[in-house]
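Here the complex is missing a single protein chain, while all its other protein chains stay put.
Coming up: chain A.
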Amino acid sequence: MELDKKQKESLFDALLTYAVKENAINEINEMPTEEQIKEDMSFSAAFESKMQGLIKRRRNKRILKSTYKYGKKVAVFVSIIVSLGFGTLMTAEAVQNAVISTVVEWYEDHNGFIFKNTSSKSDEEILNEAKIKLPSYIPEGFELSESEDYDSFKLYLYKNKEGINLVFNAAVVTDKNETFIDNEYTDYEIIEINGNEVYLFSGKGRDYDYASVIWTEGNIKYEIDSWIGVIEVIRIAKSLD
């Protein structure tokens, strides 16, 4: 039976579709598995920091009651630059150690923190010198549930039996790092912890037990968030060594 042009095309296209699918599956099966790849390569701290903003926001999203609408956000916008020598709050040692400039952007429903390393050192030097401090105090009942643990980036998620999350995150800032904190249901103040200027966001209303602290020390940015109240979060922050 002689096929016309249209029939030939249909037949060819059906086989082409099948061959493309088979080829795609073959190619993906020929790649090493994700687990095998993980053993050989890892992401840099800069990448993890950049991405952790996304993850952290989703993990802690319970505090957000509505979806962001970008257009509305820019209603209130203030930038404060906290740079070297800002600090009546800071000790002389902390001033000397401050190498990260912090730009805080206030929007209607969130704060953006942009940390930029101002030192003239190379990424390698910064990474070699920086040593992330870890909390020596974790409230009773919390156990480590998930973690990303690298020399220059640490993200620990603790959980208790009630399902409350406690997130500790620290990252060496070699270049730039951005973090966003919801402020729609929080009050904001600057406090001092261990000689560092610390941004404290404490929940209000139904989220009264939420607290988040964020600060820099040397080349490192730290964040702690949980629904365990301000006092406990500050206690954890103070325990870093």
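Couple of notes before you dig in:
Going forward, a residue touches a chain if its C-beta (ideal position, glycine included) is under 8 Å from a C-beta of that chain, and two chains touch if they have at least 3 such contacts; residues count from 1.
Criterion: contacts and distances are computed from a predicted model.
Per the UniProt record, the chain missing from the shown structure is "RNA polymerase sigma factor", taken from the list "RNA polymerase sigma factor", "Peptide/nickel transport system ATP-binding protein", "Oxidoreductase" or "ABC transporter permease subunit". Across the interface with the omitted chain, chain A contributes residues 3, 5, 8-9, 11-13, 15-29, 31-32, 34, 37-38, 41-44, 46-47, 50-51, 53-55, 57-58, 61, 67-70, 110, 112, 178, 180.
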